[in-house]
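Have a look at the structure below before the remarks.
One chain of protein is taken out of this complex; the other chains stay put.
Every chain is named by a letter (A, B and C) in the order it is written, and numbering of its residues begins at 1.
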Amino acid sequence: MFDVVDRKITLDEVSEAVAESGVGAIATFAGVTRDTNRGRRVLKLEYEAYPEMAVAQLEKIAEIARGKWEVKKIAVLHRIGEVPLGETSVAIAVSSAHRADALPACQFMIDELKHVAPIWKKEYFEGGEVWIGSLADCAH
Amino acid sequence: MFDVVDRKITLDEVSEAVAESGVGAIATFAGVTRDTNRGRRVLKLEYEAYPEMAVAQLEKIAEIARGKWEVKKIAVLHRIGEVPLGETSVAIAVSSAHRADALPACQFMIDELKHVAPIWKKEYFEGGEVWIGSLADCAH
Amino acid sequence: MKVRVLYFGIVRERLGVGSEVYELEDGATVGDFQCGLTVRLGNDNVGAGTVRVAVNREYVDSSYPLSENDEVAVIPPVSGG
Partner (left out) sequence: MKVRVLYFGIVRERLGVGSEVYELEDGATVGDFQCGLTVRLGNDNVGAGTVRVAVNREYVDSSYPLSENDEVAVIPPVSGG
């Protein structure tokens, strides 16, 4: 399951999505919106995605992960729109028969997602707003 | 939160236990009871613990993890008694400000738990039963 | 030829548009498209040089030849997760 959704997401739903016979380990990663970033107080966060390409890229990353580790199933949900502070913006789950596979594959998924998934975060802070990662962001 | 419990456990409850202001990443690991082990069909699994020492050992492992990574909070729940196949036997959650810390600390927690936590698994399979890890287990 | 162009994030905001149909000469490459984009984004600090381009949902480089009806997406630095 790879999806971009405009609603609250939970770890239990991604972990249920990777359950199947023979699974002995499930690793998950949740990105949570922080109330402070680089010393400034964050007021709210909004995410925007290119959903069709985001899903295609996540499937591609998962294919690479399957080549590196003995993985059963992988699920990724990324939330878009406004994400209230302290809530989950992304949830990843990876299942495997043995624990040596699920955790590093989960790490790989979040690292690659951050590099290639066409998803953008806009931060609203006291006194301004900025698209994180853009050159405009460097000015602050 | 470090505890040994005789009931169903979920990833959401351990991840909620590690939420706090400033958290940007939550990594979790769930051990799931498998229906097959070393080629034999498992009928049921039972866990036994020395609860007071298990909790003390988990607190000790968490202290070591805090020395290695920038961790906010750590939670571990281990289930005892009969754990139906496909259900979670252990759930670990680690929160941190940044993702580089939560995942390796979570891996460390489960690896160390498996080495030192005084918890035992008895496997009932077709034709027998065995305490996993004991010398008696080698006979099979 | 005509291609459909999608804009996201800071580029979408600066251009004030999320998608449009773009007319290019036959045989044009992604690089040709990028030249026109840089002119439009002008001197503000969006950093047109740092955007990537995807065609039909795959990242491509500037030598990639465009075709009629391609879906061309302008991808500013991503920050998901």
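Please note the rule applied: a contact is a pair of C-beta atoms (placed from the backbone, for glycine too) under 8 Å apart; a residue touches a chain by one contact, two chains touch by 3 or more.
Model, not experiment: these values are computed from the prediction.
For the chain that does not appear, the touching partners among the shown chains are B.
Considering B:L11, B:A49, B:A65 or B:L103, the position touching the chain not shown turns out to be B:A49 (whole complex). Contact with the chain not shown here comes from a single listed residue; of B:A17, B:A62, B:V90 or B:L103, that residue is B:V90.
Chain B meets the missing chain through residues 31, 47-50, 52-54, 56-57, 78, 89-90, 110, 113-122, 131-136, 138-139.
One rule holds in what follows: only the chains that are shown with their structure count from here on.
Shared contact partners of chain A and chain C do not exist in this assembly.
Most remote chain with respect to chain B, judged by CA-atom centres, is C. Taking each chain's centre as the mean of its C-alpha atoms, chain A lies 24 Å from chain B.
One finds 48 Å separating the Cα centroids of chain B and chain C. Counting partner chains per residue, chain A shows two or more touched chains at residues 31, 110. Counting partners per residue, chain C has 81 as the residues that reach two or more other chains.
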